[in-house]
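Notes to accompany the following structure.
Missing here is one protein chain; the remaining ones are kept as they sit in the complex.
The block that comes next holds chain A.
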Amino acid sequence: MSLSLAAGVGALSTDSSCHLFGKNGCGFNNVAPGADDFDFSNRPWFHIGTYGVTKPVLLVVLITVVMLAFFWAAFNKPKEVPRGVQNVGEVAYLFVRDRIARDSMGAKGDKYVPFLFSLFFFVWLMNVMSFVPGIQFPVSSVIAFPAALAAMVWLTYMYAGFKRHGLGYFRVLGVPSGVPLGILFILTPIELLSNILVRPFTLAIRLFANMFAGHLLVATFAAGAWYMFSVKGIFFSGASFTMAIVMTGFELFIQALQAYIFVMLTASYLAGALEEAH
């Protein structure tokens, strides 16, 4: 019953009559947000042919447009003396180039700046959708998007590694330097498994889980504020509301941090792929 009401609107309005200390004795489990709030498959916003366009898909398209529009304005006709939005763009560019690419890969990193730059701002925009009023949904909490990005990261660093070292890249991946031979028998399978198979999953799941949990946390406090809102429950409700606000602010930080971690790890995988053979 609550699913149909929640469709397209959000967790807050799940059941407006359900309150703590209410006459009907309604429990919080009836209004609490859950994993189903991240499922949009049965509530598309509109259809193109038979394909139902859901909120996350539409948001990805929106992010693409917004990101291109912003940086097009910033970078398309750059001036030697920067004005307005170009200044912001340059700060972003220099941050990714100097603090991410060059710090982890040195001068070799310059080649990967477009990839890291696209990745950073795409991920950050997906995350920050959680904060944008009227949208309030982190697109990266839909596993498919982090997974798609992680797959591309995997392809990129594997390609770079094999291009740089040939089959010797397996050695780079599986044989850490300075480890005694006996230990390598145990360590090499673990390293190979970790660096080849586990990396993309951890990369995708770290981002997804952070955004998923963060959104759930904020939504839970918001729903709690609503659920406990009554004459008797006003202080509980207020506390819950305050927490929702505090967590939203905290999430704003986490959103940027997770985007940074995602790209930083990508850069470090690439640095591993490009390093000198040992």
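Basically, a residue touches a chain if its C-beta (ideal position, glycine included) is under 8 Å from a C-beta of that chain, and two chains touch if they have at least 3 such contacts; residues count from 1.
Keep this in mind: contacts and distances are computed from a predicted model.
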item: Listed names "Cobalt transporter", "ATP synthase subunit b", "Glycine cleavage system H protein" or "Heme lyase CcmF/NrfE family subunit", matching UniProt entry of the absent chain; value: "ATP synthase subunit b"
item: Hidden partner chain, touching residue among A:122, A:221 or A:262; value: A:122
item: Touch list for chain A against the chain that is not drawn; value: 1-3, 29-30, 34-36, 38-39, 41, 51, 56-57, 60-61, 63-64, 67-68, 71-72, 74-80, 86, 89-90, 93-94, 113-115, 117-119, 122, 141-145, 147-149, 151-152, 205, 208, 212
